[in-house]
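The following block contains the structure, expressed as structure tokens.
Removed from the display is one protein chain of the complex; every other protein chain stays in position.
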């Protein structure tokens, strides 16, 4: 899992002691994963815009994703997922960013400073509810150790979470500093592992196994040709609807999961569109529309957050990033296609999280099943959708 | 149109001079309206909860709706819709209320004070964009004239709008004080006129004729048995999706409307659930999920607002209303069914606004067609939905 | 009062019928005003930065102020104050703007759209509480009539208010369309009339006569040399403190005004600093610190609002204004001096509103006295302040 990462060499040598046991850890693969699909494999393609090459948040140039999957014994089913903005040191190359709170149940760290200053200065990390502070603390260690940050005395880590306590021994708080470093250092471009991995190892959505999902959209040239990518950590409830089809009414479960309905969804958006923080906030709100279309009921205990950042202006002086540093940015009047892209990609990323997730047995014998692909195909077909 | 309204007798005699010409005005019916349907007539029933008796916002006891439809010559296609909370004098019986701004393009009046104090003290009025201040001014006249308000020196009228300028000579600003009084005084319980009436006379949605729509939900006894009703003024764009069916891909238009895509949606929620202002704000956010399911793209220029109020605590001392005056209210943990109800009823109210609206020819010969019911039935059938 | 205004000739001829009776109206001067002073005349100079030439909001190039004072019979003591951004047509030359809600009691119109889009597209008007919608409606008439706005179908007027109902027959709603046009068309640069004029005719602060006040600050060259001006409409309560001196403990009133303590303060900030909307929002918050230093107790019923706009980017394409249109703007790290300037100028503007206001007798014989200058000098001297 730990691959050489461009430009990270200096850091790795710096921190070699800390990382020395990496090789043994890695992201163990859960046993018995059957072949899974993505939404496009079922001819499910929400909206109007084409995807990027990987149909992933990594289609935004320079954005990388890394997972640490913790799968230990019978009860540990959790992990860390890291979304890295381009470049080696985000504190030196702050990016315009925004966070939208759909429902503020949850412990998203970093909110108030992003709200005030409109910049992202660290990778975005996702994990479980009770590990969020420890993960942030490790992320600060990582940031302080980066070459060039020797005089930094303030860091605003952005870390989100959902509660995987049904499958995972969440009170055991098994995520360690090493797991955080691993997720960051293993981050890479290209295809993104989805489903029951990283921060999605122990999560569930619509009473099926959820997890990590991703998708992307490319705007047409007349709208600027920009790319927008979304990555989600799904852990929420509702009435599952796929491409408009009421799956919730049609698909019997072999056994009710018994899991309490409330949950959360973390949504991370990256784009190479030149946007300022306020525009990103407006984009981020639209992601919830995509979530709505999957059947979320946005229940009382669901912590639903959207974190959005723009990579377009990397390389500006640190001090001049919040509103694009005087560089050309797109106009508000041009935002509507991007709003659609955020909605579409979020909807599809959520489907991918379900379609890629594998059945997981965890804490106290709790099981959350993967949604059955064959049964789903029949339902889609019944409603004249899918393949 | 002007019927005797319970408890309004005093006011009517007080204001008889002002209202003397009422009889001649009324709400003229647009010519040539063919028979239209509601969503339930097509077997479209979003969600899981049953409707109230009228499937309308008026299912919430005491809530009344009145329309003034302005249909004059070739160019005037606009109006006023009034939603009245229970009782004769809402300034004396303030109700817990909240307003959620989905997208703040728009001129919703009354926002900041509702945000700060959490109370509604007037009827809620809807009209066209350029008439909103005049309508508010007339509403203040109305409120100041109410018996018992002789010493009132501050009023916070809540008035929303969408832009009907494609069909209506909006710059002519044809809505008058009399039209406002008419809408208020004609308000009644029971079935609500939908489609091209009142503030919906000149609006459009998804390039079809939109307008006023309404729906309601009743929670099961174990969730309190409460009623929640929604009324919408639809004037927005996107990819029309009905009950999950991609109507936008299937239904050709005889002629593109030529109308610019941006628009807005006003959503009014009433409920008899005992809620405080903050809970109402949380409920109001969920209405946007219903709007998302109809295919809204929440474009840059769409002013999307939700106004919610609870009637449960009428009769409290004026000073003690914001957070339910010490009376029992439901707990946050009990809110989730109500969230669903708000989502479902909003989705259905939007469908009703389209299905009830009739084709309108207006300003400069612009035409916006009603969505064809027969064509729609075939599409729904193709996707195994509808009747 | 109606002077020729640069670039307004076209409009005046356009609207000549409407305006024909202007000459007779004007702003009558209240009888018996004794000589009043400004804060600087008493050697009161809050903070560290120098003022502009006029020590007024009009020190920001192109910003103009106009008043209509309504003083009729025994009971009408009210008016309109207009603050005009540079240029003839603010709808064609939108400016970055922000509104901060200190305490949302009050009816400030235009908030949600400024919040969403970050632009000002009309003059800012101030008036009394119950006239705010009528004033906005007249402002829309004015805007729609401006050359170049023939196709405009949406306007977001920004109008604020405080409640002058103790001295003024506020329920009579005496402000007319003509009064609004008068205030706008009489707006000019140079010294600004303060005290019991315009929207300040009938207001009170700290139980003394309040009204309109203004002040400005010029940053040193190393901070950019920018100008920031403030105009206030004071109508609030508390413990009057001038330059740190506890006037409230020292200055007996000949007769308690009997006026209820609650009230409001409207604060308008203009600056030629190149700022985007978010930066302006941050600047606007600091104005409340100036208000705090005068002894405001920010009571429950005080509607305290700050409206801020930047003139630096006039002449940009309409579509590109919210975040400075790609032009150089100052960095967040450079904002602190501007924050101080906003605080200082607000504090001094409030003092000026009191020191310039004259005793007013109004509705039902109510009297609010001007703060006595001689008595005040003695108190300042006792505390080693003033001259």
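As written, the chains take the letters A, B and C, and residue 1 is the first residue of each chain.
FYI, a contact is a pair of C-beta atoms (placed from the backbone, for glycine too) under 8 Å apart; a residue touches a chain by one contact, two chains touch by 3 or more.
Given the structure is predicted, the values throughout are model-derived calculations rather than measurements.
Participant: Of A:163, A:189, A:234 or A:356, which one is in contact with the hidden chain?
Facilitator: Touching the chain that is not displayed is residue A:163.
Participant: Pick from A:108, A:341 or A:370: which residue touches the chain that isn't shown?
Facilitator: Going through A:108, A:341 or A:370 one by one, A:108 is the residue touching the chain not shown.
Participant: Of A:41, A:116 or A:250, which sits in contact with the chain we cannot see?
Facilitator: The single option touching the absent chain is A:116.
Participant: Who touches the missing chain here, A:51, A:78 or A:129?
Facilitator: Checking each option in A:51, A:78 or A:129, the one touching the absent chain turns out to be A:129.
Participant: In the full complex, which residues of subunit A touch the absent chain?
Facilitator: 101, 103-113, 115-117, 129-130, 133-134, 136-137, 140, 144, 152-157, 163, 165, 170-171, 173, 303, 305
Participant: Please give every residue of subunit B in contact with the chain that is not shown.
Facilitator: Touching the missing chain: residues 116-118, 276-278, 282, 319-320, 322-324, 326-329, 331-333.
Participant: For the chain that got dropped from the picture, name the residues of subunit C it touches.
Facilitator: Residues 47-48, 102-103, 239, 241, 243-246, 261-262, 282, 285-286, 288-290, 292-293, 296-301, 332-333, 335-336, 339-340, 343, 382-385 of subunit C touch the chain that is not shown.
The criterion applied here is as follows: only the chains that are shown with their structure count from here on.
Participant: What's the distance between the Cα centroids of subunit A and subunit B, rounded to whole Å?
Facilitator: Using C-alpha averages as centres, the distance is 37 Å.
Participant: Roughly how far is subunit A from subunit C, centre to centre by C-alpha average, rounded to an integer in Å?
Facilitator: Taking the average C-alpha coordinate of subunit A and of subunit C, the gap between them is 47 Å.
Participant: Give the residues of subunit A touching no fewer than two other chains, as numbers and ranges.
Facilitator: Residues 282, 332-333 of subunit A each touch two or more of the other chains.
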